[in-house]
Structure formats: C-alpha cells, structure tokens
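In this view, the complex is presented without one of its protein chains, the others remaining in place.
Take a look at subunit A:
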Amino acid sequence: MARPTSRHSRPGRTLLVLLALILAMGATMLLQKAFTPKLGLDLAGGTTVTLSPVTLNNASPPEEILDRAVNIIRDRVNGTGISDAEVAKSGDNIIISIPGVGQSEAIKLVATTAELRFRQVLAMEATQIPQDLATNAPSPSAAPSATGTGTPSARQSAQPSSSRSAGPAPSASPTGKALSSALTAPTPSASAPADPSATQSSQGQNDQGAKRGQGKATPSASPSQQASTPPAQEQNPGVNPEGIDPAVLAQFNKLNCADPANRGQGVQDDPNKQYAGCEADGSYKYVLDVAKVVGTDIDTASAGIRQGTTEWVVQLDFKSKGAGAWADLTQKAYNSQEPRNKVAVVLDGVVITAPNIISPIPGGRAEITGGFDQLSATTLADQLKYGALPLKFNRSSIDTVSSTLGQDQLKGGLIAGLIGLVLVVIYSLLYYRGLGIVAVLSLVVATIITYCSVVVLGHNANFRLSLPHIIGLVVSIGITADSFIVYFERIRDEMKEGHRTLRAAVEVAWVRARRTILIADAVMFIAAIVLYFLAVGGVAGFAFAMGLTTLIDVVVVFLFTKPFIALLARLKFFAKGHPLSGLDAERMSDASGSARPTTPQEA
C-alpha cells in the first residue's frame, strides 16, 4: 500500500494505483462475465437448514467427525439431484442451503439420520479391485487352503453374545489380520478355484485387461501370486438366481463397484425391495434380500473389548420387536448355503459389513466380531446407532424463504443503503462544503470497490450476498465516513494552529490522522474477526461484511481520500480558503478572533 511521506507525496501516482486496482477488478468481472453479486438464499429464495450436533455434556464434537458428517450429508444432497445446494460447517453446526422453493422432501431426507437395513445376502461377487487394494486382501496362504473347505474363516461373524465360546471357533483363520479392510472381506475365497485362469472366461468383465494379462503371464501361479488377485477369481459361485428378482439381478450384473462413483453412496434403498449394492470400499457387490430388520429396531450399539481377550467387537441390542425379527433373520441365514449365510448391514445404500451368521441369534443381543480395531469398531457402532451420520443432529432451524419475500428484503436493504448514503452525502456537503465533495467521492469509490469485491468474491469464492451482509455493508458507511471526518478535522486543526499552507497542513494532518484511522479500523477489524469465528448463522455474514468494508475503508482512505485532498490543495479554490471550500477563514478563526486566521498561501 502506498505510504506517502509527509512532504513529497505523489498523489497522482497513488490515484493511478487505485485506478489500476479498480480496473483489475473490473477486468476480472468482464472476463468472468460476472456483473451481479450471487445472492444468498434469504434473498434469492430457498431453504436453509441448520443442524446442531447433539452430544453428551454439550461438548463440541471432534472436528473430523463433523467433517465426516458434512461429507455424508453432501453425498446425500448430491444424491437427490438438487443442483447448487451447499453443505457447510459453521462452528459446530452444519448448514445446508438448498436454492428454490418446495424442497421439503429433500430436506427431510438430507437431514434425517439414515436408516440402517439388515438384509440377508442372496448373492455376492468380488470386484476386480486395483492391485494396491488387492494386497490388503486375504493373505497368501488363504487361497489354497480355503479351496473347497467350505468352512467360513469367520473373520467376521455375528453370534449371540452369550455363547462366547462357540463363536470364535474358526478364529484360527489364516487371514486374521487386524486390517480395517478385513472387515469388508469375508470368505469368498472359500469356494474360489485354485486355478486363476479358469475364471477369466467366465467373468467377462470389462477394464481388467492389464491385470488379466499379468495373471496370464504366470500360469503356474504360485500361491503368493494368486493372492495378489484373489477375490477376483471367483466363478460367480454365489450367484444363484433362485429367489432373486430378475430386475435386481440385471442391476447386479451391471454394477461396477470398482468405480467409487457407482457405489451408490447416498442412495436411499427401499427396505421392501431387494437391492443390489456395493461394499463401502467397492470390494464386493451384493444382491440383498428385503430388509427384515431396520435401524429403528436397534436399541443401542457399542464398541468394546470382549472379556478375556484383546479383540474389539461391536455389541448390538435390539428392541423387543426387533429381537424377534432378528432371530428369524439369523435363523434363516444360518440355514442357508454360502453366501446366503451372511447378513449385510446397509447404510445409505452401501453395505458397511456383511458378517456370517454362525448360529441363530435369539434374545435380542448380538455381537459382530472380526478384525476390528478400536477405531473401526467405534465407527461401526456409531453407524449402527445413528445411521450413517457419526453424530446425532437436531434440526435447530429451518428457514424457507420465498423468493418474493427475499426480493422485498433485498429491495428494503438497498433502499435503506441508498437513503443512508444520501443522508451522509447531504450532511457532508452541508458541513464540509467543498471538502464534502471529497467525502462523497470517497463514498462512491468505496461503493464501487465494495460492489466489485462482492461480485468477484461471489464468482471465485462462492460468496453469497445475504441480508446480514447488506446490513453490514450499510452500517459500515459510517466507518468509511468516519475516516475522512478524522482526516478533515485534523486538517482544520493544523490550519487553525500553525501558520501552515494548506498543502503542508494536508500532509502533516495526514500523518496524525493515518495513525488514528489505522488504530480505529483495527478495533473494528478485531470485532469483525471475533464475530466471524464465533458466530452462528447470519452473524458470520454480517461480520464478514464488516471486516471487508473495514479493509476497503483503509484502501479508500490511503489510495483515494488522501491523494485526492492533496491534489485539491493545489487548487486556488481550496488553498485560498474560498467560503464554499470548507476551509474558509471564518471556520479557521479562533473563538476570540484575536488570532489572525491563516490565509493559506499557495506553496
């Protein structure tokens, strides 16, 4: 920023800097073809939902959990096909803004904790997953040993919590790695043929050429090589069309879970229909039966360490109604053949886990085991408890603004701003006369810069002008005006006290006024920053506007008001103290009139 030294200021040059700044913003607007500010929902019409997290003892939830919630909600909003919606974090709250009216259905869906569905697996198939992921899959020894054994390796199993001893029987599983990916990899290899090439033809799936090629290059595949592409080599063994809706089967066949975009995150699956979906990490795809048990049947879920072991498990308690359904479901799964002995937990359209059912589970309690660590167990327990959102949220406010009402408010705000500006202009002209022109022009320049900033910010940082912003901008007319009032008064002081020429007074006064203006603006700026970071809802917008205009005020005073006055001081009209200049002899004289008014000379 230009900092003219007292005597040798170059007002012309400084003004050019300002002009360049404004032109640069104007050019940006031209290039981006953006000429109007983006409007917030309270002005353009739309719905704003504020979700407040519900936590025990009102503590702030951890940042990462909030971020996760934001991402899930964003997925859901996008899943509904609403365009231009925004999901943002504001303090502990999550604010969802949906433009347009009549989106109540979407809001209901978006803000609701997703319901969990327990569905029996009817068919499943491993996805050809990229090499790097494949290395996380079952360990080398798994493939050969599992061939034809038909024993579930039970890295994941649901079982009654009472029959503790029965459960982990096959825990000698060779694949008991405590990897989180183990969660998602049950026992497909159990029925996988040992010969990888055998599956190639049967699986005519796309985009696996590269890996296939690799597989072919080593026909005498050693176990370890097999393992690097293990779950892929499945001969569609799980797909037994019996009892599967052909439409769903067709869907299943088309489903490519390797692409994250296809995994259906955010889709609301209909509990009364069969469903084809992917595992959360895309490693498997499933055909799932209708949901026999849903999330509301769960009383509570928790993560914990099983007694006497170091194994993390997730415990589930069902409500009385759910307990019966759960018993039926597990009984049915238990009596079924692989892979129908699994029950998938589906959330937001995605299978989060599909444990084997080792025995029917009566009594309304269940335990999911297998390869959990503390984090994954807690995550799963939270998901089971709250649905996909890691936190419970309250819809603390829902604000639907019709566009007509928004337009009215916009109009009202603009009219108020205009009236305010006009009043300030009239007052400045009456009181400061000639100098008032500087005041008016300063306000005009400030208005232009503010408008450009709002437009440019709108198109580059998605800044949306809302009612609180407008109020903030109108209110800061006062701040802008104050800066030149401070300066004018200083000039008049200098003229009164010293026998200075106007040109000298303008420079000396500036040095002092600059300090005051900067300190005062700093106070406003601190206020704005504090408000911005601690604010809820509209407060942040207001604070942002206040901070922005405080900065603009500094720019205007330094780059416009000061150099412009310096230029004017060279004019006879001002330098000679014309009665209309605002620097006339009468105003400069002492009360007693004894001190000779300094008639400023042209330097």
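Just so it is clear, contacts are C-beta pairs under 8 Å (C-beta built on N, C-alpha and C of every residue); 3 or more make two chains touch, one makes a residue touch a chain; residues count from 1.
The rule is simple: contacts and distances are computed from a predicted model.
As stated in its UniProt record, the chain not included in the shown complex is "Protein-export membrane protein SecF", which appears among "Pyruvate dehydrogenase", "Protein-export membrane protein SecF", "Zn-ribbon domain-containing OB-fold protein" or "Iron complex transport system permease protein". The residue touching the chain not shown here, chosen from A:Asn335, A:Ser402 or A:Asn460, is A:Ser402. Note on the undisplayed chain: of the listed residues A:Ile471, A:Val506 or A:Ala575, the one touching it is A:Ile471.
Note that of A:Leu16, A:Ala34, A:Ile448 or A:Leu531, the residue touching the chain absent from this view is A:Leu531.
Considering the full assembly, A:Arg492 is the residue among A:Arg68, A:His459 or A:Arg492 that touches the omitted chain. By the touch definition given at the top, subunit A reaches the unshown chain through residues 45, 50, 52, 91, 93, 101-102, 104, 108, 394-405, 408-409, 411-413, 415-417, 419-421, 423-424, 427-428, 431, 467-468, 471, 474-475, 477-479, 481-482, 485-486, 489, 492-493, 496, 512, 515-516, 519-520, 522-524, 526-528, 530-531, 534-539, 542, 546, 586-587, 589-591.
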